[in-house]
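Presented below is the structure to which this report refers.
Note that this is a trimmed complex: some chains were dropped, and none of the rest were shifted.
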Amino acid sequence: MRKNNALEIWKDGGVVINGWLHNPSSFSAEMMAHHDYDCLTIDLQHGMIDFQVAVTMLQAISTASPTPLARVPHNDPAIIMKLLDAGAYGIICPFVNTREECERFVGACRYPPHGYRSNGPHRAVLYSGGGWSDYTEHANEMIAAIAMIESSEGLENVDAILSVEGLNAVLIGTTDLAFSLGCSTTFGDIDPQVRDAIEVIMATAKKYGCKVGTISPDGLGAKRAVQNGFDMVTPGTETSIMQAAVAGQIEIVRAGLNRA
Amino acid sequence: MRKNNALEIWKDGGVVINGWLHNPSSFSAEMMAHHDYDCLTIDLQHGMIDFQVAVTMLQAISTASPTPLARVPHNDPAIIMKLLDAGAYGIICPFVNTREECERFVGACRYPPHGYRSNGPHRAVLYSGGGWSDYTEHANEMIAAIAMIESSEGLENVDAILSVEGLNAVLIGTTDLAFSLGCSTTFGDIDPQVRDAIEVIMATAKKYGCKVGTISPDGLGAKRAVQNGFDMVTPGTETSIMQAAVAGQIEIVRAGLNRA
Amino acid sequence: MRKNNALEIWKDGGVVINGWLHNPSSFSAEMMAHHDYDCLTIDLQHGMIDFQVAVTMLQAISTASPTPLARVPHNDPAIIMKLLDAGAYGIICPFVNTREECERFVGACRYPPHGYRSNGPHRAVLYSGGGWSDYTEHANEMIAAIAMIESSEGLENVDAILSVEGLNAVLIGTTDLAFSLGCSTTFGDIDPQVRDAIEVIMATAKKYGCKVGTISPDGLGAKRAVQNGFDMVTPGTETSIMQAAVAGQIEIVRAGLNRA
């Protein structure tokens, strides 16, 4: 069965560079897949993306080496299982607030006896490359289950959540966490309370052998995240990078024009 | 009837900053439309875009101020008229090689007696804002007809082409023109033969009151094009800008990682 | 092979009531197909509709009794044959200006020896109901070929055009014809020159056993067209009918409100 880049890198103690997709376009996804990312996350929560287009994006990513992940809109086994059947090799689940929710999430990613995923990986077997029985046998260890902690309730239950067996990583949703803690959400200067919360999550994750990821607005932010010890970093989304760069290119031309 | 930014700017002797769309995505198009472009061109020739998606992109552009243009795959009245009916306010036509071809192109953009466009602007009237009879009355003067000269044959016929009545501008397709002339096509150093050809086209255009446009790989190239006297410049496509920027952002993070 | 309603009605000397589709939506098409039309025309010329969506509209129409027709964007064998393969039972071709163009059009609708249509009716056989060889055998007599005359050139060549063997009907494009003749295009009062042109076309059609159709803005216009001797009438498009009715419904409510 084809390997999961993220899990392989983590085995070696490395840091995963993850791309992030908000644009409902398989062409965008394919261009992104030809860059030097280890993983690419299709965001069905805050992206303009639904399942049907996500399938074509998963196909587009399958033309290149990054491992396809998906963020689901919420902790719902239906969409989690559909995306796994469609070939996602990992799921990022927002707002995991309790141990029970985490178990529900991880269970949706695992076949029995480790979970309750239903069997029918009709596109996933094309991607995994070893056929149906190979996939069924190895999927539980190849699919990354990544829970987001991004609320005060999740923070309180961090120990109970991160100790759930089978959870591979926690992704810290800094903005929503800050909102939930009543702090400002500016990317630049992180509120001390948020910083403390992040440290608690990272320490707890380390205790349970759980990896820690984050999303940054750009490459510099992701570089800092590496320095701060994150195991998975995300240097912006394809659209945020495009938006910033487009503004810059226009500025170069506009600056050269003299209009009354 | 809503104005055409390009034609208005040209009336004042200004330079049009044009964006360029290759991604078949109305979300991309809408993001681009909220940047400081004067026009946005949906490229149905080299973009991954067909008519049905182009309609949603035209709608997306209509939410903001840039004027929507479209480049058609070839000099075919059918697709030209469909895009005008769908609300494009200008057409860029590749490989206009003879006067006859130019007349055929311009005629497709104009209602009789100035052309042979068929009447049925069902989405265009939503965009133009003044209703059916207003559109029918003013469309001929509001739609920009922009011919590309990008072959040795076109170069030879430049005078015959650019003197066609109703043609608003010529867009020089530097790469294909260089190819056609047997020159190298590197963006950086333009072959003298190509440079000469460009100068001939620009001079001829000036003679006939025809504006001149170009496509550059980025903002710096577009800035130089302004300095070189072009009336319409294009600082890259949304995907070329994204691609370059994504590579840069990843590089920043990768540089900070030490892997064996 | 399933019958073509239009051809059957014409055999009996009756008048065909035709619906017209501009909205790229199979749901719209299906709703329209459940009304009391004899035929429904998918308009790929002035509608916001391309081939891929047209296929789903043809499927939607196949759930009910109206016979599906399609208007192509221009006299191009490629799109004519694609739509026939997809199950259209008739083609309306705009701007047939010469006998040669008419032969080219009719030939694209007919298998040899009566034309040059390529063999591959992969969806059409599902609709026709009798299987591949049945379709191949009977298609030439079941597919309606309807040419539009809507230019001064077409008017001049009306005799040469309408005498082409295999042509079933002529659809008069009143608006474009008026434009082409330099007349006003208001629906209400038809210019005498246009009226004369229509009479010439109708008389010539009668001479060659060719049926005559038209498009009216609404039911009243279509009723008048019946009275004027047309064999196929079109009481507006689904979107023009919707637009007028929506305006009326809003007006009823707005009239009841008193706002400062």
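Chains here go by letter, A, B and C, matching the order in which they are written, and residues are numbered from 1 within each.
Here, contacts are C-beta pairs under 8 Å (C-beta built on N, C-alpha and C of every residue); 3 or more make two chains touch, one makes a residue touch a chain.
Quick caveat, the model's predicted, so the values are computed rather than measured.
**Student:** With 3 copies placed here, how many are in the full complex?
**Tutor:** 6
We take it that only the chains that are shown with their structure count from here on.
**Student:** Return the chains common to the contact lists of subunit B and subunit C.
**Tutor:** Both subunit B and subunit C are touched by no common chain, going by the contact rule given at the top.
**Student:** Express in whole angstrom the distance between the two chain centres, defined as the mean CA positions of subunit B and subunit C.
**Tutor:** Taking the average C-alpha coordinate of subunit B and of subunit C, the gap between them is 34 Å.
**Student:** Roughly how far is subunit A from subunit C, going centre to centre by Cα mean, in whole Å?
**Tutor:** It comes to 52 Å between the two C-alpha centres.
**Student:** Roughly how far is subunit A from subunit B, centre to centre by C-alpha average, rounded to an integer in Å?
**Tutor:** From the centre of subunit A to the centre of subunit B is 38 Å.
**Student:** Indicate the residues of subunit A shared as contacts by at least two other chains.
**Tutor:** Not one residue in subunit A touches at least two other chains.
**Student:** What residues of subunit B sit close enough to touch subunit C in their complex?
**Tutor:** Interface residues on subunit B, with respect to subunit C: 50-52, 55, 76-79, 81-82, 85-86, 111-113, 116, 118-120, 122-123, 136.
**Student:** Mind listing the subunit A positions that touch subunit B in their complex?
**Tutor:** 14-15, 17, 19, 22-25, 27-28, 31-32, 35-37, 48, 218-220, 222-223, 226-227, 233, 235-236, 238-239, 241-257, 259
**Student:** If we count contacts the way the header does, which residues on subunit C are in touch with subunit B in the complex?
**Tutor:** 22, 24, 45-50, 52-53, 73-74, 76, 94-95, 150-151, 173, 175-176, 179-180, 182, 185, 239
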